[in-house]
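Before I ask anything, here is the structure I am working with.
Note that this complex is displayed minus one protein chain, with the remaining chains in position.
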């Protein structure tokens, strides 16, 4: 029944306004439901596998969701896993499909062949403690089929390490930089002032006192005088990785 | 002694102003105390059983309070219990009166017969991690004698799950929706934009970084451009359940 | 083209995957666009007229949006107007269609006949300074066709004023209470502890020092030990009015 | 050397300005040091024993400080003790001098005879979880030699319990009320609206979500429309107890 | 009808449960309403005149409320007045009843004879900018009939000014100190460490940068290691004045 | 002098360590200064003209800085101008070089020929009040030589407007979406869930009460469950425009 | 009377304990008052003139305080003046004693001869809008008799300006750097990483959105990985100037 038919029937008294209203609402919903049929996999549309945040879910819940997604797409990333999640996953999936990243606390389950590499993402951290967040981003970038190069701790031994890394970045025609930093979070600003490619700023919860839990770093990236920074939430390596992948794909597919 | 008598006696010197003042204050208090006599059970007036928050109380304290309330009303809900609370409760009440909900961490103690079901509340969560809060709401709704239908994880596999759920909600003539969501908490807004029944928004403390602990979700629900949302505090399934029950009862009793 | 056709054509090479992808995305969008046809008026679905927030918009912008909406629905509410908005509106609409509320800073434009009154909403404020927010709620409730009764300043002359108002509320079979309060915002809690109907708590930005701008009042309503409170955002008389209307309609239509 | 002598000597060149400056600074310090001689015990001046916050100190540190103070004043209160503190204290002081309060987590060490009771402080809590903070206040009040009466959980079974307690408070000529409450912290406001004696409001960290950790309760007490409330910091039973004692002493000594 | 009668009638079917419930609720309310009769004036119970916060109210509203209160009690204090309020008040009340305080922005309207002075309150400010808040407190204290002595700017010319003031305070047997300070708000702590009478700490919104708007001062007073401080909200001279009056009255009436 | 020479000279005593240290520091600085020579224009490296934030600067200061930059690069954007800035600029530059954008409060000064258009940026706002921020972004995008298409107010008349806009976005092969939204800021999340191109989320300071000043919108974008969002600071159309330009250039240059 | 005499007299009954207590307290105060005699001028002890914050004070109050201080020390700095303050000051002091700084909004009143210059302070700002705060610091440094060199806007045209300035700083043997920055406030960190002299970080309230009002800048300086930064409050040029002066004096006097 179209909206016109419904309204006509109301006017002739064939159906009550109340029934008509209900019918109209159902119509809307049903049409939207058709979207479901084509949304068979976000990975189809976005090129990014499904991602499950294990934190706050029981091992059973994680496995159940992962199985469901894996059966559809054959490619699932599980982030922020603890030991109990990993044990449960290991028992539930064929070993050869499982790729663990201990630093990132992620598990990838995939029956896909390795894609041809396209695009290049540099991942830079200011300190050692920022590495787990950086590795989260790296896992996404790798699974999507981009090349990734990491430059860790470049803030630890003086600013020359950073410049040395940027030199490589430019020589290698990197497409996007993921810049991970805690404390005062100034590194992404300095990088963005030196390069002409997008810089994804990832504040980490490293730090203490006023501005701890990543607050100072997040503020620095948002307030930065240097332009060209795309900020994601504190400790969100996943969001950075996906954003980097989408920017890179854009370019490499064309 | 009425206020007039008291004042007259002061003017004639029968009592001192100080004694009069004390008498007047006692008068006020005593009259208010009469309220006590009719307030024998909030459940009589509100239709909702007494609820005890176990968190922050010792098992002994919880049992003592529960026994006291149970002897009066025969119907008590204990929320946010841990194992020690449950053990203590199990020892202190007849087994057949006890109904535990493991997901919600609640225990109901009741010697009431099941009420005839009236009204219908839909409880929808955005993610898996929101389920405990949703179940808290469901316990209340069930105990009050409403029908409840749950739609969990509707945000997890794309927006079509949500629309599919809303379709059922409208076909089933649901009276109120309890919408539970963490992270950016957008789901209640989307729902409120599609239906013409009250939507109770329950932010959960799921999330991380800037806006964590439910702050972003709470803000989203309060700032929502969609109208018709009744917000309760972060993680407060209890408050949502009671509010839903009161709205439903209103309608179903008349 | 259905999703099946598209996918078949890709498999046979009739269309490229890239073209297919684009087509699938367009399909989703087009189906959703059909919703537009039935969403001709939120007022049809919600029973609430369109509401325009004048604040932050130029008089020209407000008039343009209002005209557009009025031509469709014949019933528009404009909130948070200043003098320049009102002047512009007065020039642009037939005088007999305009209803101003000076206290609420709202203008209603309507060519509708007065609806038969159904349902009853009590609107209670703690202080004088809370009245503008309360009047915002009242405008909505009135336009939707509910009866409204106001009890203003009940906190100003001692708690007996509040109890006196609640007495009327119960005798009049009020369906919902809108309770408006600033400062420490305790009034909605006290009311919710005395009645068995939904209480919509509206914090106002009245107050100073720690907890000013409505923060203390909002927290009080969300943290309240008294259950049955539906909270809306600070100063949001509009949100309270719409929520009250939806709860009342539910009941009165059935 | 007085300041005049010093300045004269500088002018005559007997001492260098630099030496003079140092002398002047030492003069200031030395005079202030004389205060030390008369400040032999805060307890002499304030009537309140020395109080040691055990939290954040090692058992050894607590015992060392306590011994030092006890040797001077014979009367020490140790608050926020854990088991290791209590074990260490028990080993270090004569048993008959030790008074533990398990609810308040305090230990009193005293060789004083019980003072004649003077003054009367009522201590009221809204809920069970507020009792530890109330007991902290009670320990101080008791040690100072005031009478204390406790009314716990008066918020738990309806407002009549509160009025009933206030009735006793007035009949007993209580001098000060310590009102302890978490969540929305409305109880001190309600009390202050009913009595004409000072009400010391103690917010507790009981609560959850927006306004948790005592924030909502603290704001409520500071923002309260009811006048006559003296607020202390969240969970600070000690501060409340000392303030109550000082107010009471004032009156009872005269 | 008592609750017993009502319940009996329900059991015999004389009245419906619904009618009974309504009757019970009305009973509660009516009994509470009796309080109204004895609450003829907060000033009777508290000894403090009615206080109207002019801020946020129109001149008309202020005058209307003031007239109403004045007719009952003959003694009203209006705080935070601006010129328009003062003009309206001046037109509406007999000149001889009006007492303005320009520094405090208050207007007192009173037909009372000056009370015999009892009690003594010292009001101390750290700086010049704190004086308006201090004067608010002074107005209350004066109207209640206490003696007040002010020591302003004692922080401005070195710590000796403060000690000099405290010397007077002790010699004059002051009962309560109101200590008003902005910026880091340390003055009340220093005072509380030197005297054995209650110190009411009033943070002011003087300051800038981190901790501005009185936040640092409020925190300092609540966190103070010195005990015996009663804190009120930022800039709340009114609350400080009333609290001081109640503490003093207690003592002086006895 | 190289570092080796310096160190050798120190070892032979030709120069003191102190002089050597100074020399080493100067060396570092001088080498870095060479960067200056090649950094003659950020626009060369980034492809984005110099941008001057007029807010907080006097008209004289703005003109002076603008002249300096214009003489070097011939292309300057001045943002957040008020009338006094615009007057001063108009007097100081040849009229044909000036391009004002009244909605964005920007002035462009350029002697460049229009570049060939490359790349395509869609700029979408949720409401009317978000337009100034969106126009800021558009000015940048236009000046850089990208095509821009705007979809304003797509949130105002129901979700179908948004879908309709997204349909155009996909058909037009847009490269990046700038999504501007205030209040609860959900629009960028909904968009990011539907497209596979980067979405730059720009929170605006539109809103009120809890989560006002753009806080709720910023949190929503950072907390979003939808991945692929690059967030910039509140109201920062400039940052969004530059980021969009850099992402687009990347692609279109290759 | 010494404390010993007092205590002896109490023991013999010559004076009451109450009188003794009062005497002891007065003793303490009187001894402290002696400090007053030597504290004739903070400028004597600190080498820094008295500073009056005009903001929040009336012109009359400022003049009165200034006159009082000037008569004692002959050297007064008045900060944050507006036009009305300056007019009043100009009328009240001999013209030749007045030195205005329009950028810093300060007025110096001095009858001192110019001191011989000692020490050297570099004052560096990141942007134009930071200059007023920097000038505040400069006024102090100049009045104290240090040499000051300013490097303004070094952040505006690329990092080479900063390095160029640092080169001068090292060549000139500067003793202390005052580094003034708003927005993300990274400049002081970069400077502290390059030099071996103390860097005083002054965050300014320049910026917008998340981290505005100087919050981001303050956090950055406190969280900085670079060590050797002394932070003062937001916009506090005065505090920076005084701190710089004290550090420099230390060295130059010896």
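Which chain is which? They are A, B, C, D, E, F and G, in the order written, and residues in each are numbered from 1.
Here is the rule we use: a residue touches a chain if its C-beta (ideal position, glycine included) is under 8 Å from a C-beta of that chain, and two chains touch if they have at least 3 such contacts.
Just so you know, these numbers come straight off a predicted model, no measurement behind them.
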{"item": "Contacting the left-out chain in the complete assembly, out of G:69, G:216 or G:232", "value": "G:232"}
{"item": "Of E:89, E:216 or E:238, the residue in touch with the unshown chain", "value": "E:216"}
{"item": "Residues of chain D in contact with the chain not shown", "value": "22, 25-26, 28-30, 32-33, 35-36, 39, 42, 56-57, 61, 65, 203, 205, 214-215, 218, 233-236"}
{"item": "Missing-partner contacts on chain A, residue numbers", "value": "128-129, 156, 158-161, 163-164, 166-167, 170-171, 194-195, 206, 208-211"}
{"item": "Interface with the unshown chain - residue positions in chain E", "value": "126-127, 155, 158-159, 183-186, 189-190, 193, 207, 209-212, 215-225"}
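Basically, only the chains that are shown with their structure count from here on.
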{"item": "Repeat of interface E-G, chosen from B-C, B-F or A-B - more than half of residue-number contact pairs shared", "value": "A-B"}
{"item": "Between chain F and chain C, distance of the C-alpha-averaged centres to the nearest whole Å", "value": "37"}
{"item": "Distance between chain centroids, defined by C-alpha means - chain D, chain F (Å)", "value": "55"}
{"item": "Chain E and chain F: spacing of chain centres that average the CA atoms, whole Å", "value": "52"}
{"item": "Junction residues of chain B - those touching two or more other chains", "value": "25, 28, 32, 35, 39, 45, 158-159, 209-211, 215, 218, 222-223, 233-234, 236"}
